[in-house]
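Complex shown without one protein chain; remaining protein chains in place.
Per-chain numbering from 1; labels A, B and C assigned in written order.
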Amino acid sequence: MAKVEKKGSVSEELLREFFREMLLIRRFEEKVEERFRAGELPGFLHVAIGQEACAVGVCRALEEGDVIASTHRAHGHTLAKGTHPNEVMAELYGKLEGTSHGYGGSMHLYDVERGNLGANAVVGGGLPATVGAALAFKMRDEPRVAVAFFGDGATNIGTFHESLNLAQLWQVPAVFVCENNHWAESTPAKQQLPIEDLTERAAAYGMPAMHVDGQEIEEVYASAVAALDHARGGRGPVFLLLETYRLTGHYVGDPQVYRPKGELQELRETQDPITKLREKLELSDEEFEQADREAHELVEASVEFAKAGTDPRPEDALKNLYA
Amino acid sequence: MAKVEKKGSVSEELLREFFREMLLIRRFEEKVEERFRAGELPGFLHVAIGQEACAVGVCRALEEGDVIASTHRAHGHTLAKGTHPNEVMAELYGKLEGTSHGYGGSMHLYDVERGNLGANAVVGGGLPATVGAALAFKMRDEPRVAVAFFGDGATNIGTFHESLNLAQLWQVPAVFVCENNHWAESTPAKQQLPIEDLTERAAAYGMPAMHVDGQEIEEVYASAVAALDHARGGRGPVFLLLETYRLTGHYVGDPQVYRPKGELQELRETQDPITKLREKLELSDEEFEQADREAHELVEASVEFAKAGTDPRPEDALKNLYA
Amino acid sequence: MGGGDMPELSYREAVRDALSQAMRRDGDVFIMGEDIAEMGGSMGVTQGMLDEFGPERVRNTPISEMALVGTAIGAAIQGMRPVAEVMYEDFLTLAAEQIVNQAAKHRYMSGGQLKVPLTIRTQGGAGWSPGAQHAQQLEAWFVHIPGLKVLFPSTPTDVRGLLWSAIYDDNPVVFFEHRTLYGLKEDVPDELEPIPIGKARVHRDGEDVTVIATGRLVHESLAAAGQAEEDGVSVEVVDPRTLQPLDEETIVDSVKKTNRAVVAHEAVTRMGFGAEVAAVIQHQAFDWLDAPVERVGAKFVPLPFAPVMEEFVVPHQAEVYEAIMRTVGRNGD
Partner (left out) sequence: MGGGDMPELSYREAVRDALSQAMRRDGDVFIMGEDIAEMGGSMGVTQGMLDEFGPERVRNTPISEMALVGTAIGAAIQGMRPVAEVMYEDFLTLAAEQIVNQAAKHRYMSGGQLKVPLTIRTQGGAGWSPGAQHAQQLEAWFVHIPGLKVLFPSTPTDVRGLLWSAIYDDNPVVFFEHRTLYGLKEDVPDELEPIPIGKARVHRDGEDVTVIATGRLVHESLAAAGQAEEDGVSVEVVDPRTLQPLDEETIVDSVKKTNRAVVAHEAVTRMGFGAEVAAVIQHQAFDWLDAPVERVGAKFVPLPFAPVMEEFVVPHQAEVYEAIMRTVGRNGD
């Protein structure tokens, strides 16, 4: 099986950018939780607090023209792929200014212009289309890569198996990013996964895999660069396994009765990717607060933007069905 | 991952029985081909000429109470599981005396009383139910094993993945018998399988696997005994990979335009499990001819039985839908 | 939960009660599904059941709808009575092969050798802005498949009694619940009374129009009937409860009395269950009909996210009321 190796290190300047982006995502999602509690947000919401390094590390490694497919836990991926917080927030409020114009909602954030092929509320649902996008790139000889995000839980569904098999068989330029946050909704690994090392799932298709600490953005970024490189170079797909943690409930409002006592507390203290990066960068309180202020401002502005947005007319529902 | 080891050898007497059974299946299927050409048999027919050692080796290793699920290529499994040739042939002729009373046909041979839960015309379709049968055995603490037969092609479908995952997770007494005959219809391995060693597909679930020459019935039988033992002993499922050959077309009547010239000829000369066993047993021509005569007689009788059988009345079609 | 006095149960509790009572009575009954154990299901239906019955009988499954349903099929054939939960009915599409080609056909293909006493519970529906992949109503699909029974109860009493009957039916049953009904409360009889599969329920007698409604639309239709009454129109409301087998007699008899019919459901109108009901009525009550059968259902789009659009797409009391008035309006022409 081919080996994919990480190379190089990341400049401090870039890391600082990553930091600001991760913080923005965090503050955005905290705001989502808050606005949900205030009863302002309809629908089912899933935040990815704790998984920011995965979203930013992978998306920042992408090149112009690369595309992603996301999941029910999509805010971070969408922001990291370049959609403005205003548009994401407006979507959560169901406004025409939203990134899916109010038709999608939190679980269906699309931004095709920016290469975001859409979040998917069906676990595993976006994987085959990722293979298909990559196939199109390959058939047209375009140096582009298609990236699918998905969780540990998704590795149990048939779609995953069929998609990875086909991707490897056809050697398409795709990267499969598994964010293993150790829970599928309320179901822990031991109730859903008979193996510990999920890279064995890639081995079943002969697909090269990388196994990385998803809380260390430098690691994530470097491996993503390598994986994308591999795929772009015509050497076929890569399985990129990121070990990460969901430092919150499955959905916003989840009482998490199933979580062992203390787990969340401990993880929040030891596995926060933002804290980790802050420490690594040795940010002064002042630097941190400045970044935080900027993030808060953007997020506040996004809420204002969203609230001031236009509600669709009821009969707009009849549009956008057929091309 | 747990290891499953073969033990013991097979008595010559037993091997002779196996021989007679394999020969019966061969003659039965040759007759099916002949009767198809004569225009007597409706429906889609798939024979397993070349794969007899798999069917007999596994089914003879079963104990009373064990169950199997078969595929579109089901005659051998069904005969080996104990259904009389008369009933199988009558089914192919669509008669009430058929093992599925004319409702099923070649791709849906059932014999529930004898533990045959049915052939399945959907590739992979019978795997989940095999897990379910095994789950029932486990929940009721019955020392029974459920066995699924399927082909190499079936390892590409989502059902396979989901079923093996669940079986291993729940440690149910199931054995997954993959008859790798190196073709899925017209599709060779290199067009469907990005790996060479299919046991890696079991490793993706932490399931112990055995890899065996499916043309050597002694091997097949001994491994099946070991696999069943393992499962029956509460140690979870086993993936039993049998390397075998389809010494004929995919379906009866298949012109096999896709087969490399000479492949079939060569395989027939080198990989016939019946020839192999005959040589191993050093059967005299006389012994062979006697066995052959008996097989022919049984098969002829089955055709007579079938032809003399009762056609269902048209309105019988309205029966047997709901319990 | 279960046992003792229970003057009032919610639809959610009623489902739980039927499951629990069956599991207490009978070791062959067990439940399986995604997140049904510690979490008690995404809708809280099975809360507390893990504690009472343990993880062997309240089985969390990995995310694999095909295997989950298929495993239940296999266990059912071996004489268990599994109840498999598919978290959202949109995901029935993932298990469709197993439901349609396996569960529905095993008995028939085997010439009657086996039975598949399986219940597949699922839920769905608009009303919470879950978006297009978590809200569609697909009951019509399964009505088209011989070998299945299809149930869709709309009240706590019905859901409890029909779930019981589904569990003890020897055939595969696809059992639809509607998400917005889980909180609905009703006095139910102390004793769980099984409700026969195939019997419609007449919720309200009337003389001028019959509304045949399912799921959430039963309640919208009852409200519309009340509204119509104020206009002097007397509406009979019938809930088939069982879509397959269908109690054609009750429906047709009602229409022969009222001479007008409206069919109402939340699913998309086109090719929805109402098409079948309309086709049956126009055929069997042709000479009695004073107006065409009106169909009320969702507009022909997926469920949009924004609440104003979602609200517009699926039918409510107003649409049923208007349909009622269209049928009686024809008299005036």
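Annotations for the structure displayed:
As a convention for this text, contacts are C-beta pairs under 8 Å (C-beta built on N, C-alpha and C of every residue); 3 or more make two chains touch, one makes a residue touch a chain.
Quantities reported herein were computed from a predicted structural model and do not represent experimental measurements.
One chain is not depicted; across the entire complex it touches A, B, C. Here the missing chain is touched by one residue of C:Tyr11, C:Phe30, C:Tyr108 or C:Trp164, and it is C:Tyr108.
Of A:Gln51, A:Ser163, A:Thr248 or A:Ser302, it is A:Ser163 that touches the chain left out of the display.
Interface note for the absent chain: among B:Val4, B:Val172, B:Leu193 or B:Val303, the touching residue is B:Leu193.
Checked against the full complex, the candidates C:Gln244, C:Thr258 or C:Gln317 give a single residue touching the omitted chain, namely C:Gln244. Among B:Glu185, B:Glu200, B:Asp213 or B:Glu294, only B:Glu185 touches the chain that is left out of the view.
The missing chain, though absent from the display, is touched by one residue of A:Met89, A:Leu117, A:Leu193 or A:Ala295; that residue is A:Leu117.
Interface with the hidden chain, as seen from chain C, comprises residues 90-91, 93-94, 96-97, 99-101, 104-105, 108-109, 131-133, 136, 138, 140-141, 143-147, 244, 267-268, 270-276, 278-279, 282-284, 286, 289, 291-295, 300-302, 304-305. Contacts to the hidden chain, counted on chain A, fall at residues 98, 100-104, 108, 110-113, 117-118, 120, 122, 125-137, 139, 146, 158-159, 161-163, 165-166, 169-170, 319-323.
Those residues of chain B that touch the chain absent from the view are 42-44, 91, 94-95, 100, 102-108, 120-125, 153-154, 156-158, 184-187, 191-193, 257-258, 311-318, 321.
Rule of thumb we're sticking to: only the chains that are shown with their structure count from here on.
Measuring from the averaged C-alpha position of chain A to that of chain B gives a distance of 45 Å. Here the CA centre of chain A is 36 Å from the CA centre of chain C.
Centre-to-centre separation of chain B and chain C, using mean CA positions: 41 Å.
Residues of chain A in contact with two or more other chains: 156-158, 191-193. Touching of two or more other chains is recorded for residues 61-62, 64, 66-67 of chain C.
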